[in-house]
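A single protein chain has been removed from this complex, and every other one stays in its place.
On to chain A.
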Amino acid sequence: MLNLTKNIERIIIRNIEKQYIASYFSAPNEQNDDFKALNLKTNKSQFGPRRPLRKVKPVETRTSQMEVDQDWGSVWPAPRSFHPAVVPLPIRQGYVEKGAPPDKYANAELMKIPNFLHLTPPVIKRQCEALKKFCTPWPKNLNNQEKIEKLFPIEVISSDYCHSSPTIRDPLARIVTIRFKKSALNLNERETDKFRRLVGERYNEENDTVTIVTDRCPLKKQNYDYAMYLLTALYHESKNVEPWEELKNEADMEKYVWENNASKVNVERLFNKTSSEIPNISVYSEALVNYMNEGENDYTVAKYGEAVKQLLNLPSSTK
């Protein structure tokens, strides 16, 4: 493109030269007197003196025209870099070993740091007022934590991420966590046992909560659906009784249960009554269960001894 324009220029200049030469030779002799010298090359003398640059006076700064009771929210409505002509404050920024820090004019440091001049308290108040019409009141009946937990047993936690980049996608936003109390499922003892085996370490015994984290699908919606599927599957699977589960006998029990054991039969035979009619039987059974489940230590042994004495109406050693 450049070459072409150059070529065209060359051709044009050559044509002009030819014309001049032609006119020079074809000119009549009488006109030679007032012939002007052809000035093809430009000289410095051709131009007149340089015109002085017209200096435009800068407009007066906005700070000098501001009123004391102006509405600052309309002066600085949105986030913006600092501008000294707009902010009527004697701000200084920078470090000088001796003397005052540099002032706000021509101070690049002040332009770098983020400012909150668009978020003054009256502006925040005004924005909150404007947003109020889009808010709905909190349901009146949901006034305490217990009710909330009862009516909304599942807690769904997911995060959104804001970046200073043109993309709104973040792979971490896909992760969904659901949390619920195990007691909200209303499972019986066998079902609870199966549920706990299925859930594994996702169950926290201290606060009785189950936490399920799903992050295997690429989208948040898919992960949420998967978490809901897992919850449904867990519930129904723990309700379901497989044929091999019926084969579980006393040796397979993970805990000592007094009602299922020989101890109950023996006590009933000793008293010749059903276990519910025997006085102090609950103390005895509790102590025995503790002794069997927690293992043999000073405390459980002593407790068990006390319970046996209470059951058989013998004088207590501590009394």
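Throughout what follows, contacts are C-beta pairs under 8 Å (C-beta built on N, C-alpha and C of every residue); 3 or more make two chains touch, one makes a residue touch a chain; residues count from 1.
The rule we apply is simple: contacts and distances are computed from a predicted model.
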Inset, instruction - Leaving aside the chains on screen, match the unshown one to its UniProt name from "Queuine tRNA-ribosyltransferase accessory subunit 2", "Arginine decarboxylase", "28S ribosomal protein S24, mitochondrial" or "Spindle assembly checkpoint component MAD1". - result: "28S ribosomal protein S24, mitochondrial"
Legend entry - Residue of A:Gly94, A:Pro122 or A:Pro279 touching the missing chain in the full complex: A:Gly94
Legend entry - Among A:Leu40, A:Ile113 or A:Leu131, residue touching the chain not depicted: A:Ile113
Legend entry - Contacting the left-out chain in the complete assembly, out of A:Arg62, A:His83 or A:Lys264: A:His83
Legend entry - Candidate in contact with the missing chain, chosen from A:Val56, A:Ala100 or A:Cys135: A:Val56
Legend entry - Where the unshown chain meets chain A, residue by residue: 56, 58, 79-81, 83-85, 94-95, 102, 105-109, 111-114, 162-168, 170, 172
